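Step one of this worksheet: look at the structure below.
Yeah, one chain of the complex is gone here, protein chain that is, but the others are all in their spots.
On to subunit A.
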Amino acid sequence: MTSIILLSIFGIVQLFLGFLRSNKVLLPGVMLVLLAVFGANLADWNQAPQSFFNQMLTVDHYTVAFTGIVVLTALLLLPFSRSYVVAHEPNLAEYYALLLFSLVGAIMMIGYDHLLMLFVGIEILSISMYVLAGASKRDSRSNEAALKYFLMGAFATGILLFGIALLYGATGTFALSQIAAAVAAPANASLLPMLYIGILLMIIGIGFKVSAAPFHFWTPDVYEGTPTFFTAFMSTVVKTAGFAAFLKLLAVALPAAQGFWAPTIQAMCALTLLLGNVGAAVQTTTKRMLAYSSVSHAGYLLIGLVAGNGSLTGPAANGIFFYSLAYSIATVAAFGVLKLVADHRQRDDYAGLNGLGKTNPLLAFVMTVAMLSLAGIPLTGGFFGKLFLLTAAVGQGHIGLVVFAVIMSMVGIYYYLRPIIAMYLRPAEGPTADAVPVDGLQSFTLGLLALLTIALGILPGLLSGIL
């Protein structure tokens, strides 16, 4: 709760600081704020669960853990904002303020206990994102991305709201625990169709936010058009918060309706894995590949939802937590490197990475670790993320789905190797062969990201069963 208050206050303060128009003040300021928020969040660990706003928001282990991921992600991402923000000086403070506000939305999505809180959280997060997608005002692709994201997002929000309304109609309440009771023992069986349609519409609404197939079509275009810095934010924070919300909805409010939603989620999961991985395999630019791969990771996380089984502390919830953390860190690293390279070399296809192993060993190493983690190769956090999720799913008897996921991750290895091949095995040619400039803070952050990924891969026990 302290984190929400801090973020809101400093978001507004940040807007006032915008008069200074100096990145030398603003960037460290935002980083300090996020550090404070991270600390305040950690201070809530191991406290008795607390409720706020008339039991609409709970701060418990679940909330603290996922909030930790989103705040940490944002914090680790910020050093890469520098070169982008310098080029667009006038709106500096607004972007930072929007980032802080969007985190408020993310935390509300994670901690909600009441569907209104979920809706408000999603809106706060989404509206910030619509704006940030169009942050590069003079770039027509960025404008297109913002418009596309906004239109599709607005529809999805409408659908989600409709679903919430129907759910309310069927159960007479917005509170998760009361919905669970009402679904388990329906007072009026004739309302069941309304309930089911409501669940379906909510799944569609949230499925859009986390870019699960078949509601993923916006993802590649929006990711490609959005400035890389904000793409990284979108593909990590929004996804983590979305899945935390999704799991809570299915596991806390609707376990009694599992017979209805489980097949739907399973089908979505298989489709997402297929379209995400096959889509990523045929891409020619690194950024679009990462966009499609982000769809595929939604597929792996959906496996966790399938195995959720009505618990926020079991193997599946822990798996989703660990996977989100490993995925977020690796994605920030990948987008961070990609942004630095693309800014300098003015191209974001695979060939743009050629010879990076020679010119920038650090960047190449970090990118390699990130790719291996996303591919799920041991020594990295991604491996244990996949292992925990798949094990949880096999434990619930979803063997077919897991086999399919394993086959799909073989496809994944193919396309995650392509940047590595470009960086180490192909020589750089022509004017792109000189080193990419990286400042000290960025080097430090990249090193930290690689270190965190490897630490998660070597000592997963530290964070694997904490929920």
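Note that a contact is a pair of C-beta atoms (placed from the backbone, for glycine too) under 8 Å apart; a residue touches a chain by one contact, two chains touch by 3 or more; residues count from 1.
The rule we apply is simple: contacts and distances are computed from a predicted model.
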- Which protein name, taken from UniProt, belongs to the chain you can't see among "L-lactate dehydrogenase complex protein LldE", "NADH-quinone oxidoreductase subunit M", "Glycine cleavage system H protein" or "Carbohydrate ABC transporter permease"? "NADH-quinone oxidoreductase subunit M"
- Omitted-chain contact residue, chosen from A:Gly242, A:Gly276, A:Gly352 or A:Pro460: A:Pro460
- Of A:Gly11, A:Gly29, A:Gly225 or A:Pro315, the residue touching the omitted chain is A:Pro315
- Of the residues listed, A:Val222, A:Leu372, A:Val438 or A:Leu452, which one is in contact with the missing chain? A:Leu372
- Could you list which residues of subunit A touch the chain missing from the display? 311, 314-315, 318, 357, 372, 377-379, 383-384, 387-388, 390-392, 394-395, 399, 402-403, 406, 409-410, 413-414, 417, 421, 424-426, 459-461, 464-466
